[in-house]
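Chains shown are a subset, placed as in the full complex.
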């Protein structure tokens, strides 16, 4: 697997990912997905390296996915979760990261409830001249790049399982439905999917849309967003126009806390207006597929039977893609380091 | 080690275990116990496979035993405990299991406080046509098959360390003492020990016995239980008749919550009536041995000095047996999968 095109040391955001970088990740992930179908699912690529999962915000699902990806590359792993950390002892987050740096970690996978924490740690490590890489595993409402990349991989491999690549999505219509305002998953996906040339249609109640979209929202009319030049992004206050002839529908997890903040009247009304059901699917292309980053609130973002229907749901495939894509990311930044 | 006789894909209950299956587990465990006595205690049997410990009910002891067994077979392990899970996020248990399935786990070791959860997950995996195995590590008050098998192995190896086998227990008298009603350990042991041809004598206060035993209970008289054909099971409301000439005494952990539920007057009275002490042991055979699944409430189920007396106590041996038996179970279901 050639990594000659890879120069990125940290993976913090998809905002400045280039088409070549996307394709490099997709190609590497396809190789690793093939490894995962073998009986012995391990490769020695990162033997002797240490991947530290620093989860200042807990997430068993994402942490397990990274841990498994690291182990399948033969890396050693260290898990840190804030519950058992010295956070309560008054140490700063940066001090914690520097402690793991000093122990000799090679890659830090960092999740934090505040946007910008992984970037701040990466900047400090660079300032110190350290070679340790940072991989953002979700920071506040900012980004979740490995999720954006695994969603991209899931969609592209559906179209071409052998050679998934960005150009496959050109002119596809993809709807992203739900709590766009608070979703780091939406943010990363908007970057990757619009970079592919796909038409991305957001559908959400106005209270769950970012303020900077407000001028462009019109329930009847669809407008291109100027802030993202050459990228096709549309905003809707209702579900139907977003779903019309869609190839893919991506629903977002609804944090139930949003109800108490008066951003939504009730889960039931939300499901009626923005929940994905079989009757809603009639607006989409016949072979439409549904994605969800999980964990799903069954009967809220999506009807329970639809979630379990392999004809439409890609939710399980996303999880499998997650391990392959995270192997690819760890491999690309880990091998890069080995060369230098 | 031949596994030609092994066809079981999941290990959920001992209710339908055949004598050949018991003997296959005992033989495999004996081989692995020999491995554990070497300086390098690892074998490459499950290299590249992933064992996920999904503990929806926490248990460091059992989780560590399974984790160590998996590591000694060279498998990779993932630990999930509900405290740091997305259970709180509204995902169903089945969704969690399917997430680990999609990540590519080969064996799921599942503990849950509700009876039937591991079986329900196994049924769903089978329905989906998946090859992942489920190993029940304790479900509510239902079963704890690996505990039943390690107790069986502990007793059989005491009689014949080289070739432990089911028939060695024929006509031995084994007393199971304590909270039969709530004990999944008792339930699994009743299946395995009665299958061996041993006479199994239960001793418990009536409030801690299952209701379906009520018709057969008589403090003076001992009756065979009809529900279990050809199996020798007896019920007593007092300790002494159960201990009389017993070869083995298995005491059960007493959940202290039972007191608050008014099922027992006091720990002290329980110890006087059903606690195993040196003076109570006089009723047993001279070389009687005592088992307890742990953790022990010292001075409640068993007197503290007796628990630590290697002449009588098999408690430490049970823990050591646990690793060997769990290696055997993971090996048998893991290797079976490799063939297919």
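Residue numbering begins at 1 within each chain, and the chains themselves are lettered A and B in the order written.
Everything that follows uses one rule, which is that a residue touches a chain if its C-beta (ideal position, glycine included) is under 8 Å from a C-beta of that chain, and two chains touch if they have at least 3 such contacts.
No experiment lies behind these values; they were computed from the predicted model shown.
Note on stoichiometry: the full complex in this file contains 3 copies of its one protein sequence, with 2 placed in the shown coordinates.
FYI, only the chains that are shown with their structure count from here on.
By the touch rule above, chain B contacts chain A in their complex via residues 47-50, 52, 76, 78, 80, 84-86, 89-92, 95-96, 98-104, 338.
If you check the complex, the residues on chain A that touch chain B are 36, 38-42, 58-61, 64-65, 67-68, 71-72, 81, 83, 256, 294-298, 316-320, 322-323.
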